[in-house]
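With one protein chain withheld, the remaining protein chains of the complex are depicted in position.
The block that comes next holds chain A.
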Amino acid sequence: MTTAPDQIHRALDRVIRADRGRLVATLAHSLRDLDLAEDCFQEAITRALANWGKTGLPKSPQAWLLSVARRHAIDTLRRSKSFAQKSADIAMLTAEIAQETHEVSDIPDHRLRLIFTCCHPALDQSARVALTLQTLGGLTTPEIAAAFLVKTPTMAQRLTRAKSKISKAGIGFKIPEAADMAARMQSVLQVIYLIYNEGYRATKGCDLIRINLCEEALFLARLVVSFLPDEAEAQGLLALVLFSMARRHARTEESGKFVPLEDQDRSQWDKHMIFEAQNLLESALKKGRIGVYQLQAAIHGLHCQAETAEQTDWVQISHLYGLLAGIDGSAVVRLNQAVALGFSGQGAQALALIQQIEHLLADYQPLYAAKADVHRRNNQFEDAMHAYNRAIALSTLPAEVAFLQGRLEECRAEIGENSVAQKKRPSKARP
């Protein structure tokens, strides 16, 4: 029996997409070596490509890959110099092979251990993000490199270095102890948040590889919540990602032009996602352990509840940003608070807050975009134009530049009309 190559590729792609994380986690758990686990899994893929054409698709591709990877691991360990030291590992793998079945459900799910390992705070933060995307998300090194705008060899080196540190420094492949749990959880959620944030930013630039990062963040957040349903902040983060993704289709025009929240066609928002997010957020808030992700989700939730932009509860949103600033007093959060104040008609307070943080966010594009917007709403068009020009100079995304140019022209037109109106007024004759 032979199987067509494209059929094999499709079957393999499906398995890699859905089960790679689980299979690598199983291998890494036995081997206590992520690097070796990845190598063995890769070898199994290579052999699948070579063999399945001749033998046909195995009954359970997952079980087949795991079995081949385990045997390859045994061979690799036998060849290593410290054979004696590794003999316990070989015995364990041999025992696992003896227990192999074709049932996918028999494969233990160690992905939570894997995510805690990949997000270990002893690793460089950019490496944590890349490693999580590779081992759990199944993204390739070139894909991750493209998503974070670095060269493939740079990303490959970053990944290799991180995996080597995990193995050489003895970063354990385990769930953290209770005393460390809160800090380690924070690191995991931060990695998912960074992935989401990078993907979200890209939605303004219609960059498909980077938009997929939102899907990855959603997948990872779901994974963590499914393992740890009592973590309020994990639920909060999942709700935040869902609220944000619910609006993804309304965020860009067909031409790729970015559409700001207030101009979005709200009928395009995904109601199922919003519903799921609201339930998650309620469940999280009931736990009484408020945190930054729950607060951000609550802010997104208020946006999603408003049937029109005018109905947005900006007072409540600026209040939530105030609470958020109390926990995470970063200038960026205070900038968002200023934006909310601006929308709620408190333009003077908004500008006062922007003034306080301006020196902290020099050359930060969103600051000038926000400042311009508040001035524009206050009818201070000259000041608005000044800030728009600054924001445009600092923009890197063409869609964003186009949007800001449009606003700039609006301000120019306003000034033009006013000055024409002023000239028409009879001026007092000078003595």
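Everything below uses one rule, namely that contacts are C-beta pairs under 8 Å (C-beta built on N, C-alpha and C of every residue); 3 or more make two chains touch, one makes a residue touch a chain; residues count from 1.
Simple rule for what comes next: contacts and distances are computed from a predicted model.
The protein name that UniProt records for the chain not on display, among "ABC transporter domain-containing protein", "Thiazole synthase", "Putative DNA-binding domain-containing protein" or "YCII-related domain-containing protein", is "YCII-related domain-containing protein". The chain not shown here is touched by just one of A:D13, A:E103, A:D180 or A:E282, and that residue is A:D180.
Summary of contacts with the chain left out: across A:A169, A:A348, A:A393 or A:A413, the touching residue is A:A169. Residue positions on chain A in contact with the hidden chain: 80-82, 85, 120, 122, 168-172, 174, 176-177, 179-180, in rising order.
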